[in-house]
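One protein chain is absent from this view; the other protein chains keep their places.
Just so it is clear, A and B label the chains in written order, and each chain counts residues from 1 on its own.
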Amino acid sequence: MRAARGPVLAAAFLFAAGAAPAAEVPLPERRSGYDFMGPQTRGMQDDDMANPGMLSVLDGAAAWERKTGAAGKACADCHRDARQSMKGVAARYPRFDEATGRPIDLEGRIARCRTERQQAPPLARESRELVALAVYVAHQSRGLPVEDMVEKDARLRPFLEAGRSQFERRQGQLDLSCAQCHNDNWGKSLAGNPVPQGHPTGYPIYRLEWQSVGSLQRRLRNCLIGMRAESYEFGAPEYVDLTLYLMWRARGMKIETPGVRP
Amino acid sequence: MAQTKKPFEGRGWTRRGVLGAGLAAIPAGAALTLIVRPAEATPETMKDAIKKVVGDAEIRKGRVKLDLPPLSENGNSVACAVTVESPMSAADHVKAIHLFNEKNPQPNVISVHLGPRAGKARIDTRIRLSDTQTVTAIAQMSDGSFWSASANVIVTLGACLEDNPT
Partner (left out) sequence: MTAQALIHVPKKAKRGEVIEIRTMISHVMETGFRRSQSGEPIPRNIIANFACTYNGVEIFRAELFPAMTANPFLIFRTVAVESGTLAFKWTGDNGFAAEQSVKIEVG
């Protein structure tokens, strides 16, 4: 049975191959990955006492208050109460970053405050503390609509287009594009699992498969691996461009952090 | 038949599956958690584990209600509730509830000890199931009797999995 899984999965992936170029999901038809989940998993996300992602929110809240680094400062020393200062912030990322002349994502922004403002050793991507801080910050935007950052800042436009072309480009051993699954075949079943539209609104999420919280980049990496395509170092510009495109594609949809996904 | 998978194992199957299909390997830098193949618990080992708890006493069907979803999206987390019919009085109450599985590497899941102060003999929890299988709940009453219920869960395989990134 196990030996058969690879080929079975590969064959299942091929359902979309050969389809015509994908059209974007019309705005009113967009649905969060939440809508494609079973009642058990939805129930976990709905109830803060049952959502394991909330443990990470608590973790992040503790890290927010903790003084660290040569500056001897906590996030809270500069940003005060996250419930006010961080409200809506996650809905505006990735943003254009003057220092590097390209977009920066929320995790990247937090990691920068860590090194530059707290003067502490860098936090690795996907480390428990960075993910917890990102969950905590993003949670302050739960229920708020994702903003159209590209409309507000034209400097983001070329990076949006780079993200879009990644999304639409066929890649990997299975010669598939993200769009073939997430624009053309959402709602269909892939090896018994519904294919969602691929929106980034719940991130960082608690994924049952991971048995932990993880970032959008980790999730994107899972899809790239599924496509047998090249994946990137966490934090790579390719992921940030893709994130920018996904957030733009989800403009107006509500932030759910911490989402729960199978 | 639904695809099944085993949360007790790592993600090594992705790579092996790809190689098995004659496709190129996943790019370097992908750390894998490989699989240990411990002997699976079997209906036999489950029987032994149950015997350790009940001894030679008879196990009767009934009084226990085991709620499990017939189909689970991910075996890493399956919601599970056990309710036992009992007045939960000093004279007549549930002393313990034990949960067992057939196919994980180990047959025990959880054992809880309670008494009349519980008021109601019910627990809700989340368990790991390595595969489609039968789960059994056994209640131990204050009069020494044992009651049980079983349920079957189909565990589906996630689509885009990963090797462990760290």
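The rule we apply is simple: a contact is a pair of C-beta atoms (placed from the backbone, for glycine too) under 8 Å apart; a residue touches a chain by one contact, two chains touch by 3 or more.
In this text the structure is predicted, and so the values were computed from the model without any measurement.
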| item | value |
| --- | --- |
| Touch with the omitted chain, as defined above, among A:27, A:58, A:78 or A:236 | A:58 |
| Identified contact with the non-displayed chain, of B:108, B:134 or B:150 | B:108 |
| Touching the absent chain when the full complex is considered, from A:128, A:155 or A:254 | A:128 |
| Chain A residues that touch the omitted chain in the full complex | 48-50, 52, 54-56, 58-59, 62-63, 128-129, 211-212 |
| Residues in chain B touching the chain absent from view | 8-10, 31-36, 38, 76-77, 101, 104-106, 108-115, 117-120, 122-129, 164 |
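One rule holds for everything that comes next: only the chains that are shown with their structure count from here on.
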| item | value |
| --- | --- |
| Between chain B and chain A, distance of the C-alpha-averaged centres to the nearest whole Å | 31 |
| Chain A partner contacts - residues on chain B that touch it in the complex | 2-4, 7, 13-14, 16-21, 23-24, 26-27, 29-30, 69, 71-74, 76-79, 156-163, 165-166 |
| Residue ranges of chain A in contact with chain B within the complex | 1-3, 5-10, 12, 37-38, 40-41, 43-44, 126, 173, 190-193, 195, 208-211, 218, 221-223, 225-226, 228, 230-231, 233-234, 262 |
